[in-house]
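Dropping a structure here in structure tokens format, bear with me for questions.
What you see is the complex with one protein chain gone and the rest in place.
Per-chain residue numbering starts at 1, and chain names A and B are given in the order in which the chains are listed.
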Amino acid sequence: MTLDSFFQNLANGISLGSLYALIAIGYTMVYGILRLINFAHGDLVMLGAYFAFYGVSMFFLPWWAAFIFAIGLTAGVGVIMEKVAYRPLREYPRINLFTAAVAVSFLLENLAIVIFGGRPKAFNRPAFLDRMLNIGSISFVSYTPIIIAVSLVLFVGLMLIINKTKAGMAMRALSKDIETTGLMGVNTDRIIMFAFMLGSCLAAVGGILWAIKFPQINPLMGVMPGLKAFVAAVLGGIGNVGGAMIGGLLLGIIEIMLVAFFPSLSGYRDAFSYAILILLLLFRPTGIMGEVQPEKV
Amino acid sequence: MKQKQKTILTAVALLVVVGLLFVAERSLNPYYQRILNLCAIYSIFAVTFNLIFGYTGQFSLGHAGFAAIGAYVAALLTLSPAQKAVNFFLKTIISPLANLEVPFLFALIIGGFITALLSMLIAWPALRLRGDYLAIATLGFSEIIRVLMVNLQSITNGALGLKGIPGYTNLFWSWGCLAVCIFVVKRLVDSSYGRAMAAVRDDEVAAEALGVNLFKHKMMAFGLSSFFVGVAGGLMANLISTIDPKVFLFTLTYQIVGVTVMGGMGSLTGSVISACLYTIFLEALRPIESQFTIGSLTVPGIPGMRMVIFSFLLLMVVLFYRKGLMGNKEFSWDGLFRFFKRLLPKKNINSPGGGGS
Partner (left out) sequence: MLFKRLLTIGFLLILISGALVGCGSQDEETEKIEEMEEVVIGVYEPMTGAQAAGGVQTMQGVDLVYAQKNEVLGVPIRMVLVDNRGDKAESATAMTRLIEHEKAVAVVGSYGSSNSMAGGEVSEAAGIPVMGCSPTNPLVTEGKDYYFRACFIDPFQGRVMAKYATEQGIEKVAIIQNISQDYSVGLAAFFKQSWIDLTGSDAGIVSETSYQDGDQDFTAQLSDIGDAEAIFAPGYYGDAALLMKQAREMGFTGQFMGTDAWEAPELVDIAGDAAEGAVFSSHYSAEAATTPASAPFVEAFEAEYGEAPSAMAALGYDAYILVIDAIERAGSFDPEAIRDAMASTENFEGVTGYITINETGDAVKDAVVLQVQDGAFKYLSTVSP
């Protein structure tokens, strides 16, 4: 492999990885607080892409307005999801939450099939994202650096929110101990809703960026990214936002570089990604940046 | 109710069921036969997931992969050499398998054993992980198995799949295997092993402190559960007569989880009831997807409504029947009478003997 194609692939890997990271962050945030694997998260990604699509094609909004519309609407869906399906089950065994998440995921996917139709639709990129750029002999499309930049900005923004604001502090406290935090006077319901809203916004952005990079949307488009993001979140240590970022980037780079180095094994790509994940978990059972949960007896 | 009465009732019920199966196998519409077969297979899936998660507390999402192993082993063992030659037209099958053909019972048992073996191999390192990490590891293994099956064309025929698998599965086989599965699992759960597994589920640290060998019991649950998952996979292969790796995507595992939770973790009866409801329900709702009329209103057919309704109902069950349909109660004659008594309106507030024995 030439040096050029190496950097080309690396750039693609980082670009794909940032998408995984964005989605993984939403996953891990919700998990950190609720210990819930929100399987419907991937479908929020799908909804973000579809709402943006309809914003442009049905309501004729300019692209930036459509994106804001999509993010807002998806956040709304996420909040409703939390209130209706997850809040009532908070005191119950986690398997119930898991199943509720599976049920919501199925529901969203099948509703999307019925309402949006099963045929894939073409997502139109805004023109400025479609230009070819060249650095030296590496060429890439303008969306690649933008995706990376947006992910970084959002990540930094999220870290600021988590570490520097009161709400963020409340979220961190909740992820340590829900009961005690509630007793300290924090409005648990509202903070959790806030966390969900943030996570859903991130998912929506992830969906829009995904649709920009892979301009084909269909009702099941969120399944794979959702699963990969879950893997990335676990890889980085589930519950840890920084870990999710690292996990996502790592997963994206591994996926691309694996096939780039061993093209004849390209059919086994997913197997290798999972194998690496499992190996890593065996040596670091709580992920790269995960905290070892002390077991209270 | 006295024990003797219960035993008689159970014996009679079993005879009735066997009789019904006999009649059904002979004369029931093949469509209903197929649904009943699928009910049994899904019930096995649900019961085995209940064993590994409801009773032992191990969040394993590997069901689809294990079913795949069982299905492929059974298929490769029951396919005639002639059919194999037809199937493997792109890449010939590896020679040891080319002429192998065994009777159905052996195929199922061998399939079950290989599945159990592979699953315990996987469990050995994986059981070091807890909770959600175990989930993602087992999910990963399930997908790795599927990817291997897609790529190893000379063993599995890859994406082309296998067709022409003899349709040996009938109501006796499927419900028979389910009966054996339930019997074995129930005996295990009621034994000291089962109590140890429950201890593992409830509090691993305490269990270990009390001398329970965590690893051994987890492996036991894994192995037994996977054996029957493999058998169920084999049953499925010989029912549909064709399989390919796409049948065993992780979405199958999610459905099994949903069905089992709906029935109630910790209740085998619930798992069976829920699995049957799921299968029957999906078929019974088909008319909704074609045009139908309510009075003078013509509602156009919308494909996909079945799954929407099912997902909605699953959500309702999870929200309102938080312990599942059966909680962790098992079927009992007392329970049955009490259930019917409660649905009917009370005739007399002071009715004597309102409680069961």
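Convention: a residue touches a chain if its C-beta (ideal position, glycine included) is under 8 Å from a C-beta of that chain, and two chains touch if they have at least 3 such contacts.
Every value quoted in this text rests on a predicted model; they were computed, and no experiment measured them.
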* Identified contact with the non-displayed chain, of A:65, A:80, A:122 or A:160 -> A:122
* Structure fact -> Considering the complete complex, of A:146, A:197, A:260 or A:280, the missing chain is touched by A:260
* Structure fact -> Out of A:54, A:92 or A:140, the sole contact with the unshown chain comes from A:140
* Asked: So that we can see where the missing chain sits, which residues of subunit A does it touch?
  -> 1, 5, 8-9, 12, 16, 110, 113, 117-123, 132, 139-141, 213-216, 218, 220, 223-224, 255-260, 263-264, 266-267, 269-270
* Identify the residues of subunit B touching the omitted chain, counting contacts across the whole complex. => 29-32, 34-35, 38, 86-87, 89-90, 147, 150-151, 153, 158-161, 163-164, 167, 236, 239-247, 277, 280-281, 283-290, 292, 301, 303-304, 306-307, 313, 316, 320-321, 343
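Everything that follows uses one rule, which is that only the chains that are shown with their structure count from here on.
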* Geometric centre distance via CA averages, subunit B-subunit A, whole Å -> 32
* Provide the residue numbers of subunit B that touch subunit A in the complex, in ascending order. => 53, 59, 125-126, 128-130, 132-133, 135-137, 140-141, 143-144, 147-148, 150-151, 205-206, 209, 250-251, 254, 257-258, 261-262, 265, 302-305, 307-308, 310-312, 314-315, 318-319, 322
* To do: Enumerate the contact residues on subunit A facing subunit B in the complex.
  => 31, 35, 37, 39, 85, 88-89, 92-93, 95-96, 98-100, 102-107, 110-111, 113-114, 118, 223, 227, 230-231, 234, 238, 267-268, 270-271, 274-275, 277-278, 281-282, 285-287, 295, 297
